[in-house]
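What you see is the complex with one protein chain gone and the rest in place.
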Amino acid sequence: MSKPYVRLDKTQAAVLLVDHQAGLLSLVRDIEPDKFKNNVLALADLAKYFKLPTILTTSFESGPNGPLVPELKDLFPDAPYIARPGNINAWDNEDFVKAVKATGKKQLIIAGVVTEVCVAFPALSALEEGFDVFVVADASGTFNEVTRDAAWRRMEAAGAQMMTWFGVACELHRDWRNDIEGLAALFSNHIPDYRNLITAYSTLTSKK
Amino acid sequence: MSKPYVRLDKTQAAVLLVDHQAGLLSLVRDIEPDKFKNNVLALADLAKYFKLPTILTTSFESGPNGPLVPELKDLFPDAPYIARPGNINAWDNEDFVKAVKATGKKQLIIAGVVTEVCVAFPALSALEEGFDVFVVADASGTFNEVTRDAAWRRMEAAGAQMMTWFGVACELHRDWRNDIEGLAALFSNHIPDYRNLITAYSTLTSKK
Amino acid sequence: MSKPYVRLDKTQAAVLLVDHQAGLLSLVRDIEPDKFKNNVLALADLAKYFKLPTILTTSFESGPNGPLVPELKDLFPDAPYIARPGNINAWDNEDFVKAVKATGKKQLIIAGVVTEVCVAFPALSALEEGFDVFVVADASGTFNEVTRDAAWRRMEAAGAQMMTWFGVACELHRDWRNDIEGLAALFSNHIPDYRNLITAYSTLTSKK
Amino acid sequence: MSKPYVRLDKTQAAVLLVDHQAGLLSLVRDIEPDKFKNNVLALADLAKYFKLPTILTTSFESGPNGPLVPELKDLFPDAPYIARPGNINAWDNEDFVKAVKATGKKQLIIAGVVTEVCVAFPALSALEEGFDVFVVADASGTFNEVTRDAAWRRMEAAGAQMMTWFGVACELHRDWRNDIEGLAALFSNHIPDYRNLITAYSTLTSKK
Amino acid sequence: MSKPYVRLDKTQAAVLLVDHQAGLLSLVRDIEPDKFKNNVLALADLAKYFKLPTILTTSFESGPNGPLVPELKDLFPDAPYIARPGNINAWDNEDFVKAVKATGKKQLIIAGVVTEVCVAFPALSALEEGFDVFVVADASGTFNEVTRDAAWRRMEAAGAQMMTWFGVACELHRDWRNDIEGLAALFSNHIPDYRNLITAYSTLTSKK
Amino acid sequence: MSKPYVRLDKTQAAVLLVDHQAGLLSLVRDIEPDKFKNNVLALADLAKYFKLPTILTTSFESGPNGPLVPELKDLFPDAPYIARPGNINAWDNEDFVKAVKATGKKQLIIAGVVTEVCVAFPALSALEEGFDVFVVADASGTFNEVTRDAAWRRMEAAGAQMMTWFGVACELHRDWRNDIEGLAALFSNHIPDYRNLITAYSTLTSKK
Amino acid sequence: MSKPYVRLDKTQAAVLLVDHQAGLLSLVRDIEPDKFKNNVLALADLAKYFKLPTILTTSFESGPNGPLVPELKDLFPDAPYIARPGNINAWDNEDFVKAVKATGKKQLIIAGVVTEVCVAFPALSALEEGFDVFVVADASGTFNEVTRDAAWRRMEAAGAQMMTWFGVACELHRDWRNDIEGLAALFSNHIPDYRNLITAYSTLTSKK
Partner (left out) sequence: MSKPYVRLDKTQAAVLLVDHQAGLLSLVRDIEPDKFKNNVLALADLAKYFKLPTILTTSFESGPNGPLVPELKDLFPDAPYIARPGNINAWDNEDFVKAVKATGKKQLIIAGVVTEVCVAFPALSALEEGFDVFVVADASGTFNEVTRDAAWRRMEAAGAQMMTWFGVACELHRDWRNDIEGLAALFSNHIPDYRNLITAYSTLTSKK
């Protein structure tokens, strides 16, 4: 086993957030809503924190699928925003692919709703074109566990790497010493157990 | 079946938040951390919103149980705060009982960590003294489902009413017309699915 | 143990369908959507089949809660339909209570969304006024299992009888001989396993 | 707490097996089929072993509900067998009630398919007439956990005692010394883990 | 990773529905019956909608396995229908293979009951002959999760792509603009949450 | 609601450990073995710590049920030990009842294997004789969740209080100040999360 | 995808039953005992039915692991029986490998207890020597789901095919017409739902 470890690198990575729309989110039932909301915002926050180029896209947002959730719009006011008029696979949309290629990055971090369509289709297309694809599994959601499992397997078989927002953050950061407070703030805002560790630690050490 | 329906009334109710401490929270495993954090803060927000007298208490907070989570301290800076030096049942602490009785309220809304001790013990004591007790089940946490079930059954058998933060908010509010925006904001901040309904609705109606 | 068995009787029963609205349904996560839709329609169909007076009500339907699902409107075009302007507990609405009392029935079969509010509040109020209350547990939905459990326990403690649509249908029908085809059609339309039994049975017996 | 413990007594008890029919069994999904089959046969075997009067009944067995499973017919060739022409609640059938009363027993052990109808209805009727009712929960099955929970709660609230076949066997037997081999055989045939204990024990002790 | 993405194409695909028979369906316990029925009919409806050549086959349908469910017969009155006299693997039946090859399609979309036999065997045979195989995981059912997992792994290891009916529909449709109403109708009929989005959307926009 | 709160009191309580035998333990499947072992030993340790009179009993231990687990024998070398020759309900054994009564305690804390027999039977008998019964739910085990639920409901209906070892310890101790180190040691030995809190706390405070 | 489909063939296959011992079976907790017992016996019955050479082996059976379960000994009185004196991996035992090779078969069907050791080790060794290995997943058991998953993945990565007893039976039989009664009897004895189909079918057709 000696093929090189394809490791996320903050100078090489871009983030694609696909179809986190107010209507479509009501379809997500393989992950509890409070947890899912937290995971999506954690991914967005880390994209911001690591200054990764980020691309937003939506499907048919003037219809029942609904608008992009406002939190994402607010976090990335200047990001490319491709409201696809009809293409289901975002990679079928020329503007989207142009925006991706304009980042000049080879590593694509993808999350979206629903997993087997909005995530899997562009992931498979990007792999075919030679990109390294990292799926953020816990910031992607779908109808149920059976649907999720099938989607994961199809992407994996094609070479996608399955990750989670926490793993992505850690692999990008590499070393706590690069910025202890920044990473700790990210974790504190999105991992209640970690926030508690920090609270207890700070209280005890500030007493000294 | 004709005994009167004991219904929460915002002029009659007080809120007791028992031992939501940074250390003790690591023991809670019957409910997922993101959801639990949200539920506790939702209960705190509704106490604030309905201007219910609220009492904070902690157990042995200078030791491993850790400090009260800062969000609760910040939300209720002027609330009675009883840091119990050792009593496990908050009701065994005279200051706590005095603070409860000083509210002049007969309906006690209780939540805490862990359910079978920090919630159940004062709930049973308060019932014995003739209070109406409403346990906020989803803002209380413990080791596992077996532990939770045993705790619920003991409290119920003694006459406690099992509720959740959403039910408490609705029973206190009575009528949307009392304040549509206020209640909608509470739900939007703590129920992602409800926030999505509001986002989709606002987007469509603002286009008109 | 000798208190009388309070048994559903088709001459004594009315059905209350509370807040099955397009928006609120996205909050239901304690029961899978295909199953829940089927259960609600099965209850509606049985109400129709047994000619039970049925009352429809909605909460604030011009806002994000959304309209009543069209299937229910279509099934009961002439039923009393109380679009509550703001009361959360349907029993706080005079028109609703009048409509209930106008049926002249003493047995109330209730289902709705969400269980701990839209079902539990009117159930508790009706019990207080001396009605016999039968909650259709599987045609009522809410946020999660913890919420559901708390709601069931509160209603039960007040004297509500927990049932399901199938139990309601069977207790009302009493004897297959009253109408074999009608009951079989109801089951065939709403229980896939039962439909398969009928398919296999019919195929074999028609060959004779 | 000093009301008498209503304890199963082999001289006072009869067994009612309700609607374990080949068709209806396909509806049972709250318990895995291999386990359910084992539990029903275990209950039948213990009825036989303790020589309890046993009554078989079926609902509309010439139709899609299908015939009684042959194992039960074979085990109780001389038992009263009431093929109800249409009554859903077995207690509405005069022949069934006569057969029950003819046993002269006051303790009724009931199991059947499906729990909320075929078990709950006669259980509630029998309780109303003053019988002591013991529901064998694990030899009764229904559509899903929600349905089962609702059924258990309704029966319990009316005074039924929830048991399982193992508890029934132990409460009837009272003392191993009454017949060690008989009880051990019953357990060995229906509890794989117990059979393994016996196998290991016998192998070791027979070597001595 | 640069092997081409094998993507469903409506001009290249055929659908094989294997052994959805009234008797065999009682064996399916890895997926809830209401959901499973919906998924199978959704797959059938999409086959119809995209005008994909569809082939029906059954195993030994005059015996206990029972007849094909009538809904499928009714939807595809003119489809090749191969009632296999005994072959367990449909691919062992010459008429079936001829029918498949007569479609001239290279992409086979397969679903059936039970997954590890009626789906897996022809899937493995078709892969061996060079077809691209897409398994519709949620329209295929079997005894339990262990059985399902083993079946999925065997097919995947041989090169089958795991999908679900929703993913199949989306990958075939490519672009909403090809027919907005048609796709929306398919989703509305088979995804209750999506129907609710459409209901809420239509109500609000029709008011304008 | 004003009946007195029956509260565990270390001067009034005795512990009954029923049938924790090496063979019978292989039947326990409603709780994971590592957790169950920990809970039983935690209960034993707290009995020791609070110096509660403790009674050991076994059923037919020379046969396949096997010997009492050695840890319990070692912890209570001088406790009454009743190896019942055959009585299934320990309360049917005169020596056992004598030993219980000889403690002079009115509050009985019971745990054992299996829950619906070895715990439930003596619990029901003791309640009938006027004892207060506290069942330690998580130090009692049985075949599966259905069996456990039925057992809990039967005991509860008869007036038993459902508790867990942690709740028992806390209710007996009343106040941390009675012995901080003793209680902390009990928790540290049996709650890994609590041990971690202590480890982190001690490390930080010892650095000061 | 054109590698040949490695298909079970009754002239090429042998069955290896590894360490189904009375003691070791108490370790199996990833599958319910009634179901597991049924699956193991179903595999044994099919080995018998298809006259596959079968090899029995045990590990250290004079110690706590205990004797082979008597049912297997009784079914295969003349099969090679290798009581390994100490080798954990059966393939490390020369007699076992000799017995396997003496069958002259290239396809090995393996099941045992516990999955990650007694099944995985010989499976990996046999694959290394060029055998085709078919693991009967549901007749193999282990400590929990995490353990099972890890074991499956390791075997799969090495090329083992994951199957279940039902899939094995169907792939070996090929065509119902080879022996309808024999296969039906096998299914009837080990699949309660299938037995019910046969019962219902026979009852209806025998009436003609």
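So that you can tell them apart, the chains are marked A, B, C, D, E, F and G in the order they are listed, and the count of residues begins at 1 in each.
Everything below uses one rule, namely that a residue touches a chain if its C-beta (ideal position, glycine included) is under 8 Å from a C-beta of that chain, and two chains touch if they have at least 3 such contacts.
Only a predicted model underlies this, so the values are computations on that prediction, with no experimental measurement involved.
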{"item": "Among A:L72, A:A137, A:A151 or A:L186, residue touching the chain not depicted", "value": "A:A137"}
{"item": "Touching residue (missing chain; options G:V114, G:A137 or G:L204)", "value": "G:V114"}
{"item": "Interface residues of chain A (partner: the chain not displayed)", "value": "1-5, 7, 31, 137-138, 152, 156, 161-164, 166-167, 170-171, 173-178, 180, 184, 191, 193-194, 196-198, 200-201"}
{"item": "Interface residues of chain D (partner: the chain not displayed)", "value": "197, 200-201, 204-205, 207-208"}
{"item": "Absent chain, residues of chain G that touch it", "value": "23, 26-27, 59-60, 63-66, 85-89, 92, 114, 116-117, 120-121, 124-125, 127-130, 132-133, 143-144, 146-147, 149-151, 153-154, 157-159"}
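One rule holds for everything that comes next: only the chains that are shown with their structure count from here on.
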{"item": "Chain pair with more C-beta contacts, D-G versus A-C", "value": "D-G"}
{"item": "Chain C and chain G: spacing of chain centres that average the CA atoms, whole Å", "value": "48"}
{"item": "Chain B and chain C: spacing of chain centres that average the CA atoms, whole Å", "value": "31"}
{"item": "Where chain G touches two or more other chains, by residue", "value": "26, 32-33, 191, 193, 196-197, 200-201"}
